[in-house]
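As you look at this complex, bear in mind that one protein chain is not there, while each of the others sits in place.
Showing chain A:
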Amino acid sequence: MALRELKVCLLGDTGVGKTSIVWRFVEDSFDPNINPTIGASFMTKTVQYQNELHKFLIWDTAGQERFRALAPMYYRGSAAAVIVYDITKEDSFQTLKNWVKELRQHGPPNIVVAIAGNKCDLSDAREVSEKDAKDYAESIHAIFVETSAKNAININEVFTEISKRIPVVDAAGGSSAKSIKLGRQVSESRKTCC
């Protein structure tokens, strides 16, 4: 079965639950006291989709979003971006729109965008209506789901939807893809062929 590595970058305000979503997806666990992301800024999980294996290489922001200093290199080569907001914080939804704009400027042209309204278990404190968010997501052709990393709601779905939207292996794209990874063995960097 063909293995495809897909880089996914996480975006969104500090504290909306980016890392929790990845923890739930990768580890199926939840830690309410998770520290602002230090150290664990890269995780992988392999999922089968149809007759392919999708290995998600999930990059976390390493905290560089805290003062809006995310480097463009963070988006390079991403197949998908998961932009997270907190349904109990209107502000976080407003800045989501800035992240979308940022991505249009610096992200790869055909990046798949998924919007995750996290903390949907706290619907009592909801500030962002599901319909508004959904309408906005549709207007930018993004995947939209409300999630709860805490209660494991819709987390896998985000990534399944991403798998569905990833274009089938582009036959033409392979020719120019020969890049050199330093310090790694040659064979590894060419995994995606055949």
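Everything that follows uses one rule, which is that a contact is a pair of C-beta atoms (placed from the backbone, for glycine too) under 8 Å apart; a residue touches a chain by one contact, two chains touch by 3 or more; residues count from 1.
Methods note: contacts and distances are computed from a predicted model.
Trainee: Missing chain, UniProt name, options "Glycosylated lysosomal membrane protein", "Adenylyltransferase and sulfurtransferase MOCS3", "Ribosomal RNA small subunit methyltransferase NEP1" or "Rab proteins geranylgeranyltransferase component A": which is it?
Mentor: Its record in UniProt gives the absent chain the protein name "Rab proteins geranylgeranyltransferase component A".
Trainee: In the complete assembly, which of A:Val26, A:Ile153 or A:Ile166 touches the absent chain?
Mentor: Candidates A:Val26, A:Ile153 or A:Ile166; residue touching the omitted chain: A:Val26.
Trainee: Looking at A:Ser78, A:Thr95 or A:Ser163, which residue reaches the missing chain?
Mentor: The missing chain is touched by A:Thr95.
Trainee: If the hidden chain were put back, which residues of chain A would touch it?
Mentor: 13-14, 26-27, 38-47, 62-64, 66-69, 71-74, 76, 91, 95, 100, 104-106, 109-110, 139-141, 176, 178-186, 188-190
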